[in-house]
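As you look at this complex, bear in mind that one protein chain is not there, while each of the others sits in place.
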Amino acid sequence: MKQFISVKDVEDVKLLVRKALHYKANPLKDSTLGLGKRIGCIFMNPSMRTRLSTQIAAKNLGIEPILLNAGSEGWALEFEDGAIMNGTSVEHVKDAARVFGKYFDILAVRAFPRFQNKEEDANELIIKQFIKHSGLPIVSLESSTLHPLQSLADIITITEHKKTERPKIVLTWAPHIKSIPHCVANSFAQWVNAWGEAEFCITHPEGYELSKEFTGDARIIHDQKEALKNADFVYVKNWSSYKNYGAVECTDTSWMLTQNHMKVTNNAKVMHCLPVRRNIELSDEILDSENSLVSLQAENRIWSAQAVLSEILKG
Amino acid sequence: MKQFISVKDVEDVKLLVRKALHYKANPLKDSTLGLGKRIGCIFMNPSMRTRLSTQIAAKNLGIEPILLNAGSEGWALEFEDGAIMNGTSVEHVKDAARVFGKYFDILAVRAFPRFQNKEEDANELIIKQFIKHSGLPIVSLESSTLHPLQSLADIITITEHKKTERPKIVLTWAPHIKSIPHCVANSFAQWVNAWGEAEFCITHPEGYELSKEFTGDARIIHDQKEALKNADFVYVKNWSSYKNYGAVECTDTSWMLTQNHMKVTNNAKVMHCLPVRRNIELSDEILDSENSLVSLQAENRIWSAQAVLSEILKG
Partner (left out) sequence: MKQFISVKDVEDVKLLVRKALHYKANPLKDSTLGLGKRIGCIFMNPSMRTRLSTQIAAKNLGIEPILLNAGSEGWALEFEDGAIMNGTSVEHVKDAARVFGKYFDILAVRAFPRFQNKEEDANELIIKQFIKHSGLPIVSLESSTLHPLQSLADIITITEHKKTERPKIVLTWAPHIKSIPHCVANSFAQWVNAWGEAEFCITHPEGYELSKEFTGDARIIHDQKEALKNADFVYVKNWSSYKNYGAVECTDTSWMLTQNHMKVTNNAKVMHCLPVRRNIELSDEILDSENSLVSLQAENRIWSAQAVLSEILKG
């Protein structure tokens, strides 16, 4: 694997899932594979699961992780080519990435969308600059449009818990008080589509359509109850409007999943990438129930990262 | 040892002190005891000695420390059960702790009192949430009411420097410009009482009574000079009012320990947990004198943490 920023970088999703599950059973199986290698983990945004699980995965493979909080510990970065840097950014990504290219063997980057320019975010300006200028294999720790380590962990979790050949998976929009990126939703859709072993539909209020680039042929149903019928897995996630980029247009709290919504499902397992705003996105009763897979998804972040880093090491 | 949040978690204080002193003489004696184990160190507040000494202690035992500044690097945590999370907190401790439970073998948490609700702080709401939801052995790196790694280091230091069977130890209040937690004072009192090898008294202005839960049978003397008479050890510390919770009621600078105060003591050793505001809590002349044990206390934080982590590893 040359880079990991999208499911398109993966040759065979099922094989990668099997590899991850193999590491889950044998965490230290390849504990010397990455000896002498360093991964630089650059955070331009907060991170808890990603930060911790990537470190653990790297260590399990013998790779030395070195973390940098780009803005607070290092320097505020500039991403615009040709910028006259007389503002608040202190270092251009060109220069930073070239230096990272000298210091590390793998570069992992977390860079949320900035919601300033829809096209720039859609084109993954930031992570592409790191790819272009570092010359290193890049692993996305969440970028402007995708969060592939999360999605791989999600598919691992579904693989572990599915009871039928072709489960019904529903991605449902949930309310939130803030303008939230599309990454997790886009990425989940992209991975479920690439995985191909599910009946997949997405439900959200009108106006919250995600980019077709990621949702592909998934059925879109605006009636949440209709969508949830016979669901085996319900993936709950807020995202802001894509059309009216970044806007919070719907505040209808009835979209928050409760036990009442669950009645029409096939005793569905409930998923969320975390962090979750309790009783806004998802009710306590569901998060604390046996149907919740959220902690298991988080645990699988380790094996997701370990499988990916292992593939990256093998080039 | 199942957890370490109070002296009550310790079966035999003297044995633990001996264990710590044994590590001080042989830091790498058990350097493989914790191989393959990870300790998550979660900081909700600043920390210098605790942050550094815990890392060193863990490494000495072969445990891998992974640090997280919860608020700045990760997400602001919510602690109220049933909260409708439409405010500034992004993740509930329930979810965070459950994830930590998947990532680590031991969890160390630093969470100062929030001074918003006396009862909540007294009940150790925050650290108890971590205990309840992580399922891991928890080590307190200072909580709402106690700072046991500090107190163990203090007893280690006293053990090293006492010249009599039963030294006189005086805990004296000192002035400060801010509202300071009761943790170090509470904890010191609790440990000296549990240790039991001292004549122990506490001196403070009226209105600064600590909770009897921690001070137990210690003599309370409001006349500082009277209290200091023949003291072998003087532990200097500010705390805010407990009764009028968090208030700074006394600004009488004569409570600041100077060489003049020392005359009535038995050439006492002077202790403080650090950080100390010089010439507010304690005078330069004392801190820079040979009677000061403050750096040695800080050094003993390593062996305190190492003894505790070793006991935790042994379960």
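As written, the chains take the letters A and B, and residue 1 is the first residue of each chain.
The rule is simple: contacts are C-beta pairs under 8 Å (C-beta built on N, C-alpha and C of every residue); 3 or more make two chains touch, one makes a residue touch a chain.
Fair warning: this is a prediction, and the values are worked out from it, not measured in the lab.
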Sole contact to the chain not displayed, among B:Ile127, B:Val276 or B:Ile312: B:Val276
Selected residue (touches chain absent from view) among A:Glu78, A:Asp121, A:Glu142 or A:Glu281: A:Glu78
Residues from chain A at the interface with the omitted partner, ascending: 36, 38, 40, 64, 66, 68, 72-75, 78, 82-86, 90-92, 94-96, 98-99, 101-103
Residues in chain B touching the chain absent from view: 28, 43, 46-49, 51-53, 55-56, 59, 69, 72, 177, 274-280, 284, 287-288, 294-296, 298-299, 302
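Everything that follows uses one rule, which is that only the chains that are shown with their structure count from here on.
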Centroid spacing, where centroids are CA-atom means, of chain A and chain B in whole angstrom: 39
